[in-house]
Structures are given as C-alpha cells and as structure tokens.
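Everything on this sheet refers to the single structure shown next.
One chain of protein is taken out of this complex; the other chains stay put.
Showing subunit A:
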Amino acid sequence: MTRRFAVLAALAVVCAGVGLVAGRGMSPVVAWEVLGGGGDPTERHIFFQLRLPRLLVALGAGACLAVAGLVLQSALRNPLAGPEVTGVTPGAVLGAVTATALGLAGWESPGTVVLAAVAGGCAGATLLWLLAGRGRGDPARTAVHGVLVSAVLGGGTAMVLLVEPGELGSVVQWLVGTTEGRVWQHWQLLWPWALAWGAAAWLLAGPLTLLRCGDDTALAAGLAAHRARALALLCAVALTAGAVAAVGALGFVGLLVPHLAVAVFGADLRVSLPGAALTGAVVVAGADAAAQLASRLLAEGLDAGRLTLPVGALTACLGAALLLVVVRRTPGHTF
C-alpha cells in the first residue's frame, strides 16, 4: 500500500514538473533557469505568480473532487453518483454565473465567486434534498432526482448567459473547467477549505464503509444510517463547491477518479479516501499539463496565439472513455 502511494506521489511530482514548464510564454529552458534562481523579473513573475498557484489549485481541486465523489458514491451506494449528477456542481456553476451577471463578482474578485459557488452548490444539494423528499433514503431515486436537478440548474445557467452575455467568453471557459489565470488568492481560499472538509470526510471513513455494505447491514451493525449519510453528503457538497469555485465545472473527475482509487487502494476508505485525493490531484494536474502542452503545440501548428485548451475539455474526453470501461466492467451490478 505504501508503494502504491509512493508511485502516485512520484506521478504527482512528474505531472507538477511538466505542468510548470509546459506552458506558453516561456520556454522550458527559461523555466528551469527561473527555478534555479535566474531569469528576469517578468519570467519570475510568470513562474511564481501564475504557474505555481495554477498548479497548486489544479492539485487541490482534483483532490477535492475525487474525495467528494468517493464520499458520494459510498454514501449513496451508487457507482454513477458524482458531484456532477447530484446538483452540486451545476448549482455552484449557476451561483457563480449569476453573481457575475449581476455584477457582484468578476473574475478579478475570486473571493466573491467562491462564496457564490458555495452558496449555489449548497442550494443545488438542498433542492435535491427537498425534491427527493421521503425517498431520499433510496439511492436509485436520489440519483434520478439528482439528474433532474442538474438539468434544471444547467438550464438556469443557460438562461443567465442568454440574458447577460457580456462575460460569456470567460464564463464558457469556466463552464468546462479551467485552471487558466488562477492566482495565489484562489489557492489561499481553496486550501483551508479543502483541508478542513477533507479531514471531516476522512473521520467519516468508518460510517461510510458501513454505508457501502447497504443500509440494512449498516443499521444492524449499529450505524444510524440516515444521520451518517446526511453528514457525508454535507462533506461532499462542501468539497465540490470549493473545487468548482476554484476551477469551474471540471467534468468526470468526481465521477471516475473514485473508481480508479478503489481499484488501486481497495474498499477500505481509511486508505482509499487519501488515495482518492492523491489520484484526483494527479489526474487534474496531469490533464492540466497535457492541456498546456497541447495548447502550445496547437498554437504553433495553427499559428493561433490566443488558443488555449481548457483542462475540463480534456478531463471530459478522458472521463467519457473511462466511464465506458467502468460500465462494461460492472455489468448487472448496482454497485
């Protein structure tokens, strides 16, 4: 188990390294010089004020989404639960977009965006909670209602964008999920939130493991299943809202990284929750590095200087392929 963590940590370091040197505007050689203490002030600014926080935000957001997904899937006993389909991500998006459209927040004031996204994420989850009503103990019904809530919230976001298309350009990037332009302010908002709720989720590892065994078994073993599930969902909402506020609606990370984490670290959540955090960080940082490399190559190939590939587009494509694997590997299983 320690070896698996070590391998993933090494992967994280590699992804981080590639991410730091891959971006445009500065050649890898210069980036290396800056790291060694050289470079002119502009290059130092790019490296330490733009690339480093961007990388940290990518790592943190990936960890948040993966842990949120694993918590959701365990609490709802549903392999296809994820922040994307429980109203949390779309709610956070709607909150942030609305705040921007109303002029309350801009992309220059990330603090307000975070608050709006958290409020929206909580509102989305609350909507699901109310809509599911008495059936909220039933994973299948909760999942169906979650899809419904997500669709409605997505529609709301589209309406806001139609009414107030001014900020469309930057918002679209954010709708897909991007780490572009994330600075220290974002990181300082993200890490305490992620750490606190991540720790809370880990403390729930015992109850969550029992919830994975099914409510009947969990109740017979002495777990107040409904209360434990409510607490777990609160953690998942908070983690997702934090991540969405930081990088936008990164698709499929919360849905698929938990499957990877359980495959690698097993069903013991005391191990696989930290494992999921590490895996999520690697996946998002890796996807971000790949997206930057691709943008660089595309920009050179197409001679289009402003072209950037958002990391969310990459995770969504990667995720769709992985989802097919998951669905095919678990035929007839409810879990």
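Note that in this section a contact is a pair of C-beta atoms (placed from the backbone, for glycine too) under 8 Å apart; a residue touches a chain by one contact, two chains touch by 3 or more; residues count from 1.
What we mean here is this: contacts and distances are computed from a predicted model.
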item	value
Options "ABC transporter ATP-binding protein", "Membrane protein", "NADH-quinone oxidoreductase subunit A" or "Carbamoyl phosphate synthase small chain": UniProt name of the undisplayed chain	"ABC transporter ATP-binding protein"
Candidate in contact with the missing chain, chosen from A:210, A:245 or A:318	A:210
Residue of A:102, A:172, A:219 or A:317 touching the missing chain in the full complex	A:219
Residues of subunit A in contact with the chain not shown	77, 202-207, 209-210, 212-214, 216-217, 219-224, 262, 266-268, 270, 330, 333-335
